[in-house]
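What follows is part of the complex, with its chains left where they were.
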Amino acid sequence: MTISWIQASILGIFASLSSMPGMAGSTIGNYTLGRPLVGGLVSGLILGDLKTGIAAGVAMQLVYIALVTPGGTVSADLRAVSYIGIPLAMVAIHAQGLSATSGNAADLAKSMGTLVGTVGTVLFYGTATMNLVWQHMGWRAVEKGDFKKLYAVDWGYPWISHLFFSFIPTLLMTHFGSSAVQALKTALPMDGIPMKTLFTVGALLPCVGIAILLKQIVDGPFDFIPFFVGFTLAASLKLNLVSVTVISLIFALIFYKLDMAISTNRQAAAPASGGTLDDDEEEEDI
Amino acid sequence: MATIDKKTLSRKTLNKAFHHWFYGHLTAFSQEHMQTFGYLTSMLPIVEELYDNKEDQEKAMKTYTAFFNTEPQLGTIIVGITASLEEARANQGISNEGGVDDTTINGLRAGLMGPIAGIGDSLVVGTLIPVILGIALGMSEGGSPLGAIFYIIVWNLLGYFGMRFAFFKGYELGDKAVGILIGAQGKAIRKAIATIGGMVVGGVAATWVTVRTSFQLKNSSGKAYLVLQNQLDSVYPGLLTAGFIVLCWWLMAKKNISPIKVMLILVVVALVGVLIGFFNPGLTY
């Protein structure tokens, strides 16, 4: 199996559409086309082997199922996973004559995905940095009151960033990658330090995403409590996320009512005791 | 302000504004101005309809040059609210003091974008999408395209109509939404939602993030008499995962280290861990 220039170009376009930030809007782009499961479907169609594409997509999707990118913090780049990793994995699976749905094929796909996903974050930061140029042009237009220009800034120019950081890398890596993959595998064996480290990094990075979420939610030490309760419900009791959410509702209701009780309380108390109660504001700091 | 010439945004303009946001919220993203340009393009049709005179338009557009970033799906409600506030400002006269002004609008945007980012990232991106994906994965086992198609349809319908709903709900409620989202009751509601968010993020972390150690002590005959991971699990299941998350949080929240630097620290940790045999992903090609 090889990847022609035409196939590689189409992959490059999908890479541009599905990036974070991508040219298709996050709903259709990153959250649909970018998901490896969908990437598997697309790559399968492009390379003409749907089954292998989907199988590779499923394997990679499992690794990135909870990928959140809070505040533009991207710990794995999905354009690379879905439109470089999956095609290359498909080539490698074919080259080794593995059955598409075998465990070995899935392992191969996973490792290829993590490899390009982690390394590929540089593409994300590249795109975002290049966009600074178009934003700069945008500010000038705003100053001049030339608002129509904003559409070009928001919808047009960023394609140039993607030409450099999505299209070309995808084009080259998928077209020439087929042979590179083989070379890579000998150069970087799975039981060598670099690959072991890479995969460990892949497993550790989601912690950053979760931690950024936490930062948005946690003000005082007590705000960790719901997090750990949720963690315990899922880790120790194997509750799934919908069930965890249901249980969280009763606590949400309690804290809502508590907060209302305390605030009404304070309103009521304020005129009587002259604000001496403010210290329970600090209840979080004990 | 006379009732005779009360300006109301046309449905067509609102639709335009919504679609500009739906499409363009992140396309021109940079680390400096994340969703600001998406916001600007979304407000443009609104401003153009409300103000005939160029000067007023410029004054209005200025408001939206402030930094903006939130979770784009749920955040649509903020765009809807500002549409309604802008309408109110136009009716009251943009140069009149008091009432809705720059400070009101940007205070609101700044006040809402944080919490809604937190909630949206955890509930939409961190929970809703993984749950739909989880179901889809089941359907695509064995290489069937069914799951992928299912995901595309379900998520995009939910995403599009959900965002649409949020936008028009926000427009409809206008500053009433602010009343609900800010103030004593708003504080209580945010507290309640943060509780859900916290528990769900905990659940997400425990379900989808897995940090495990491969450390073992073996006796002479090669039998492991201490499998560290098992010991840790018996103390608290998921201890290592929780520990690493708290570590990252601590580095960022308490030591003010940027996420990128934290990632680099993790690379070092991973390398050291691999070298001393603490980590070993145990994969093969």
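Lettered A and B in written order, each chain numbered from 1.
Going forward, a contact is a pair of C-beta atoms (placed from the backbone, for glycine too) under 8 Å apart; a residue touches a chain by one contact, two chains touch by 3 or more.
Predicted, not measured: the structure shown is a model, and the values here were computed from it.
When all copies in the structure file are counted, the labelled protein chains give the formula A x3, B x3.
Throughout what follows, only the chains that are shown with their structure count from here on.
Per-chain Cα centroids separate chain A from chain B by 12 Å. Partner chain A is touched in their complex by these residues of chain B: 22-34, 37-38, 40-41, 44, 48, 54, 57-58, 61-62, 65, 69, 72-73, 114-115, 117-118, 121-122, 125-127, 129-131, 133-134, 136-137, 140-145, 147-149, 151-152, 155-156, 159-160, 163, 184-185, 187-189, 191-212, 236-238, 241-242, 244-249, 252-253, 259-260, 262-263, 266-267, 269-271, 273-275, 279-281, 283-285.
Those residues of chain A that touch chain B in the shared complex are 20-23, 25-28, 30-32, 35, 37-38, 40-41, 44, 50-52, 54-55, 57-58, 61-62, 65-66, 68-73, 75, 92, 100-101, 104, 107-108, 110-111, 125, 127-129, 131-132, 134-135, 138-139, 142, 145, 147, 150-151, 153-155, 157-158, 185, 190-191, 193, 195-208, 210-218, 223-236, 239-242, 244-245, 247-249, 251-253, 255-257, 259-260, 263-264, 267.
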